[in-house]
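The complex appears here without one of its protein chains, the remainder shown in place.
So, subunit A:
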Amino acid sequence: TPRHATPSIPSRNLPARKPGNVLEEARARLHVSSVPESLPCREQEFQDIYNFVESKIMDGTGGCMYISGVPGTGKTATVQEVIRSLQQAAEQEEIPPFRFIDINGMKMTDPHQAYVQILQKLCDQKATADHAAALLEKRFSTPAPKKETTVLLVDELDLLWTRKQNVMYNLFDWPTRRHARLVVLTIANTMDLPERIMINRVASRLGLTRMSFQPYTFKQLQQIITSRLNRLKAFEEDALQLVSRKVAALSGDARRCLDICRRATEICEHSGPKSAVGLVGMSHVMEALDEMFSSSYITAIRCASLQEQLFLRAVIAEFRRLGLEEATFQQVFLQHQALCRVEGLQPVSVSESLAVCQRLGACRLLLLEPSRLDLLLRVRLNLSQDDVLYALKAD
């Protein structure tokens, strides 16, 4: 067995191509992965976290902090940036040196693996979960001379929940030890996570140092894109505003905003002639927005075959007759057959009608019970009746 395998992806034979024109350059800068040096619009949060961690490092004490916010509001990026600037400060010997470790609840298979990963990163030692817990316990509770502060970032905290909550308990209990010198920064999505899922003794150890990241407003989103583009002229002003307003109205997720801008550059590149690539305008952005936000149910119904559309009409007719939002396949089948006669088509057999029903169920226009119930399986619509009628009528 390979003992000391080094994890790596083989390197490429030819180097990757550099971006060729303005739009490609813009696309590279707008990619979510190219995090800028300093995050715009998060100065206040940055300062708060910085002060918190810095004071703990200076005092040589420990503490916990809970950071919450919906996805894509810059939580992890801000914390990473705080750590980067603290490390710079430590290099210039303004503050004592410290160690930084990060774990992510989603990147482990089981909550207890947190111990293993912390131990691995702290002292490059492999152990089973139980053993690692014991080693860490010992390390944080015994005094040692010249011990440096450890900053531990726990991302996706809610995944570390276990029935007895011992992982969370330990994570928040270690900083309270006298000799631990541990600062724990925890990140999760929901604001009321401590109250909701933690038992009292865990929640009380987490303390009240909390911070929540608000969703970005449209001005902030606009500023983020502008700062990323950094005076690169690729977008019209109005187009940027439209994107940021749309995204801010829906979720305030910066990732979404960047993705839409990136898609808009692609659309722009392919719309015009090859030689003259212009600015990304309103129409391109509109198209990108449509692509990403519009629901495809309506198009799916319009593109469905005649029998599938008839079946949907039969479902609605049956719902109207019953006054319910649910019908058995047998009832719908009778309507379907009647509709076929009205339309002057050959009446369908049960097998054919069931096949049509199954096809609609597979792409989730209908919600179905398992098909072994046959005639008795219950049919429901996955979208509103008005949407179906609109889709069927428009042509």
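Going forward, contacts are C-beta pairs under 8 Å (C-beta built on N, C-alpha and C of every residue); 3 or more make two chains touch, one makes a residue touch a chain; residues count from 1.
Criterion: contacts and distances are computed from a predicted model.
Hidden from the displayed complex is a chain whose UniProt protein name, among "Transport protein particle (TRAPP) subunit", "3-methyl-2-oxobutanoate dehydrogenase (2-methylpropanoyl-transferring)", "Electron transfer flavoprotein subunit beta" or "Origin recognition complex subunit 4", is "Origin recognition complex subunit 4". From the set A:E195, A:E237 or A:E291, the residue in touch with the chain omitted from the display is A:E291, counting the whole complex.
The chain not shown here is touched by just one of A:V116, A:V243 or A:L339, and that residue is A:V116. Taking the complete complex into account, A:T299 is the one of A:S283, A:T299, A:S371 or A:S384 that touches the chain left out. By the touch criterion stated above, the residues of subunit A touching the omitted chain are 1-2, 5-17, 19, 24, 27-28, 31-35, 70-72, 106-110, 113, 116-117, 156, 159, 189, 253, 255-256, 259, 262-263, 266, 270, 291-292, 296-297, 299-300, 302-308, 330, 333-334, 337, 345-346, 348-352, 355-356, 359, 362-365, 374-376, 382.
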